[in-house]
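Note sheet for the following structure.
All protein chains but one are shown in place.
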Amino acid sequence: MQYQPGLPEHNDNVSHQRPGREFLLLIVAAVVFVLLAVWVTGFAVNWAVTRVDPQTEKRLLAGVSGVLDSQDDAHLEQKKRVEKLLQPLLACVDQPYDIQVVIQDDAAPNAFAVPGGQMWVTTGLLESGLSENGLSFILGHELGHFANRDHLRGMGRSLVLWVLSRSLIGGDSGISELLSPSLLLGEAQHSQAQESAADVTGLQALQCRYGHVGGATEFFENLQINHADSLPGMHYFESHPQLQQRIKSLQTTAREQSMPTAKVLPLQIGR
Amino acid sequence: MFMTNIETVPGKRIVACQGVVAGSTVRAKHAGRDLMAGLKNIFGGELRGYTELLEESREQAINRMKQQAAQLGGNAIVNVRFSTSSVAAGAAEIYVYGTSVTVAD
Partner (left out) sequence: MSSQLLINIGYLLVLLSLGYVFGRRAESKHYKDIQRREKLLLALPTVSSEQPLGDITVSNSQLVRGSVVISVDYFKRMLAGLRAFFGGEVQAYETLLDRARREAILRMKESAPNAAQIINLRVETSSIYRGAQSIGSVEVLAFGTAIYTADTAVPAAHASAGSSTQAGTYSVRPGPTGN
């Protein structure tokens, strides 16, 4: 028998498509898929959230987060005064929780809506020079988060997306690092939408309580003085809308809904 | 093209030999099949999705081997061997090799 040595003309064991092009194609498809999944999850969770009542939510959260604080004695007086400010706002915003105010000793001006029904207000916020209307807007904004069940929504979204990503991508694949920016984008956009909605609630609460919306943009204007804008393009990935944009949206909404402005009342909350 | 995993093609005479030829593919399953496999990990049973996938890959690898043999001028492949290995998460590689020969009656 003859030995006929030879080498094949073309290598059939490899595809000859260019890897760079294939990579770009796949990554674009993957990013689109992730954004779509986040969008669909949003709808599904929105539907599900309306079916959970606050009692169940409190029980769910009691196991998950042990963050509920009790008030320390040093700030009892301030707590009482903030609660006095909160009372008429509660009548203006329809939400299902019984809200409890806790004053946090922190120099940074901030307020938090805590899952379960606590509203945290920092001493920094009380001392930042806001008027009574300005503070009421903040309280109204946080009440808006409660009214929209934003915590439950956030929890539901995180859960669903985590399950999806684990089951579709798996634990040890390298592409989770590649796709996390697109996931972040989807979540950031959702968070910004939530914040804008809460802003509108704050505005409506002011209108309802005082008959005008003077002082609504105080907090943001104060922040703008020291605040540095994020890098161009990166504001899409932030959890809150840009300050200037928030101020503009509030002014536009007030104009559209014919909400007047008037003089604001000074804040009367001691140290 | 004849393929056997013994030394000869029964009933035929080997007149020439071109050496070893091989075919290989690396295939990944898609995320959907992964999902079903994950569920099956709980319940047990045949992973039909994977079986089909590997069968398709094997077909393709065999075809590639036959093409290589044809390029070298052979018309049969003897002593065929298969090898499967997992080379990445979710991807399996099928390698099939044999000796390319020319047979006559």
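The first chain written gets the first letter, and so on, giving A and B; residue counts start at 1 in each chain.
In this text, a residue touches a chain if its C-beta (ideal position, glycine included) is under 8 Å from a C-beta of that chain, and two chains touch if they have at least 3 such contacts.
Here the structure is a predicted model, which means the values were calculated and not measured.
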Missing-partner contacts on chain B, residue numbers: 7, 17-20, 22, 24-31, 33-34, 71-73, 78-81, 83, 85-91, 93, 95, 97-99
Contact residues on chain A toward the hidden chain run 1-11, 13-15, 17, 19-20, 22-23, 26-27, 29-30, 168-175, 177-178, 180-181, 184, 230-231, 234-235, 237-239
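By our rule, only the chains that are shown with their structure count from here on.
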Quick check: how many Å separate the C-alpha centres of chain A and chain B? 53
In their shared complex, at which residues does chain A touch chain B? 1-6, 8-10, 12-13, 167-170, 172-173
Residues of chain B defined as touching chain A within the complex: 14-19, 22-25, 31, 34-35, 38, 64, 67-68, 71-73, 89-90, 102
